[in-house]
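See below for the structure under consideration.
Every protein chain of the complex appears in place save one, which is left out.
Up next is chain A:
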Amino acid sequence: MQGGQPVGPRRKPRSLSGRLVVVAAVWSVLALAVAGFILVELYQSASERAFDAQLDVYVKSILAEMVPDPAAGEDAPVREPKGVGEPRFSLPLSGWYWTVAEAVNGEKVQFASLSLVGDPLDVAPLGSAENRSSFGTGPGNEEVRVRQQRIGLGSAEYIITVAAETAGFRADVRDFANQVILTLVVFGAGLVGAVFLQVRVGLRPLVRLRASLGEVRRGEADEIDENLPVELAPLAVELNALIHSNREIVERSRTHVGNLAHGLKTPLSVISNEARTASGPFADKVAEQATIMSTQIQHHLERARMAAQRRVIGVSCEVEPVLSRLTRAMSKIYRERDVELADAMPDGLRFRGEQQDLEELAGNLLDNACKWASSKVVVHVRQLQQGEATRELFELIVEDDGPGLSQEERREAVKRGRRLDETVPGTGLGLSIVADLAGLYGGRLELDRAEIGGLRARLILPSV
């Protein structure tokens, strides 16, 4: 069985803040919907009770009207209720009705409101219950709230039924529901917004951690900022430990590569010298291969140096001591040449980079110039004005009075691994190394004709 078969469609993992916001939103919507529903239900039942209480008042008024005149004697018949105090009972089909029925079999209607205009009020018989509230349909086909009450009056029992249309009451509840919905939607939106803000603010340390890690990767920082909330601080500490151990491993491998390469140089000298003193095809082959090996070693050492971590931030070195050391060394090696460091060095000029690299850059240029000069090498250093570039830069110019290079040769010279004249000893990569290294620092090497006759190498490098 092959592993790693896709098992069903896999959802793309959402962002952490996305998940938090969505969960909060779903929960808020659910909770608020339930709360809204309960609120509306409560309001509706409260409204119904209030409506019923109002209808009860009418039941009482009808009863009061029915009570026989005490002056007419004990057996006087019940009176027909008249006004009841609500004009809508008198308007035909107004939606407000009442009936009075005898509480005997069939519940025969004895009196009815004028508004019924002779139509029956279609209600279920009360039966044996004392009272009842229900919804029904009025003669005008409108929904009505019906309140029935059994009462005893003298020896007889009556059922008083009052019905009123529910339109107003319904509208009231609907208005309330609308307001509740509006309020809760605003509230819910506020909640989600708050969660969103909370997530953004709460997760900001994560963003900072990521940015910090990016800086380390780009070589702008040495390590991650460990000043983070307690939940993230251990992660940062672990990451830093990882970065350090990684750096150590790289550094160690680089040292190994260096040692290996340097260790090979002595035996390689032996082999190639041995081969050059002998003659014949075998010796030629050995000499040829030894040269290839030597070039390879040089190339890979150079690459290892180039790949070396360049921590640009905070690393800088003073230009003047490096140049005077190199000039002194050159004057000693090339005693016949006059190597001069022209005009005063800009005060406190610092190269933004590692000292070893500046030594490599200036050393190769000076060495090349001394090799070719017939008598004189001049070195200029000048801080470039701000107007000439967006960053702070300085230029290092090395001129010699040797034969110089043609335009074609100047172009060739800065290409990788080119060596124009194999007969003059040297590392073989001189000017192209300078060009590559300068490029790494965002600088450049320009070759031109010198005023004093030979080659003019202008190196532009970042300064502090």
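Basically, a residue touches a chain if its C-beta (ideal position, glycine included) is under 8 Å from a C-beta of that chain, and two chains touch if they have at least 3 such contacts; residues count from 1.
Keep this in mind: contacts and distances are computed from a predicted model.
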Review point. What does the UniProt entry say the missing chain is called, choosing from "Alpha-D-ribose 1-methylphosphonate 5-phosphate C-P lyase", "Branched-chain amino acid transport system ATP-binding protein", "Response regulator transcription factor" or "Short-chain dehydrogenase"?
Key: "Response regulator transcription factor"
Revision key, fill the gap. Filtering A:N227, A:S269 or A:Q407 for touch with the omitted chain leaves A:S269
Review point. For the chain left off this view, which of A:R49, A:R218, A:R303 or A:R325 is in contact with it?
Key: A:R325
Check your understanding: Which of these, A:A46, A:V104, A:A189 or A:I333, touches the one chain of the complex that we don't see?
Key -> A:I333
Revision key, fill the gap. Contact residues on chain A toward the hidden chain run 262-263, 265-270, 272-274, 276-277, 290, 294, 305, 325-326, 328-329, 332-333, 335-336, 355-356, 359-360, 362-364, 425, 427
